[in-house]
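Shown here: the complex without one of its protein chains, the others still in place.
Entry: chain A
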């Protein structure tokens, strides 16, 4: 990766945010709603990418962090009647705490063992959701009523069921996480993470505490994924156990691989691509997952670094 001037890099990212802002005014209704969902889930992918792309830790359990946020926010609204901002914070804190505990235990392993351990933790989390069905709604899930998704800040009222408010809320979260991620990967901490990915032993030899850095990355990744889950619950009004299933641990991996691991914009591109391939092809055939699979195989064959990764490799070496 060649270094670019910070101005150029930040201009690109702010340009992407501005483009998404402008799309709110030109997209047809359905696509406006779909983009809101994609931006919320792209945050999930960005959280995953921080750990997978920059530290090289492949987790198969990130659904638990997403659903920790989902349930942390959803259950506090549903059972305790909390407001939207407090519930969102509760979701993020749940995800960060869970990531801290899981990280402390799972980081004793690496490679395939790390994948298996994270997957097992996620499975435990999933089964706990089913076990405490009286509180969580089990496999059927819970609906967060429209009235509970309205909040006010400084006298202004925001209704998250309103398409524009929802779009702008998803965009705000996306923009914050994108810029924070960009700042992190350009920071000293980010460089250490990449160094760990490239050669952990050498990084250790240079005097860095690799375990502490990896743990910090797990917690940051978990908190970002939880922010995505909390936003999803509050923006779309549904909390369900399927978001904690293995499928939702695999999906962010696919989004990141497709968009480009270790690229800041890759998670958005991957999520967008997968969503639209599914949405368009499902209108023509019930075998749409086959088409998604073929698209993934073609990408692996011809663009193994993902869309943004290939662009960086071939044309724009300065992309973060």
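As a working rule, a contact is a pair of C-beta atoms (placed from the backbone, for glycine too) under 8 Å apart; a residue touches a chain by one contact, two chains touch by 3 or more; residues count from 1.
Just so it is clear, contacts and distances are computed from a predicted model.
**Student:** For the chain that is missing from this picture, which UniProt protein name fits: "Gluconate 2-dehydrogenase subunit 3 family protein", "ABC transporter substrate-binding protein", "NADH-quinone oxidoreductase subunit J" or "Membrane protein"?
**Tutor:** Checked against "Gluconate 2-dehydrogenase subunit 3 family protein", "ABC transporter substrate-binding protein", "NADH-quinone oxidoreductase subunit J" or "Membrane protein": the hidden chain maps to "ABC transporter substrate-binding protein".
**Student:** Could you tell which one of A:143, A:194 or A:291 touches the chain left off the display?
**Tutor:** Answering carefully, the residue with contact to the hidden chain is A:143.
**Student:** To test your reading of the contact rule: which positions on chain A touch the chain that is missing from view?
**Tutor:** Given the touch definition above, chain A has residues 12, 15-16, 18-19, 22, 26, 28-30, 33-34, 37, 130, 133, 137-146, 161, 236-238, 240-243, 265, 269, 279, 282-283, 286, 288-289, 298-299, 302-303, 307-308, 310-311, 315-316, 319 touching the missing chain.
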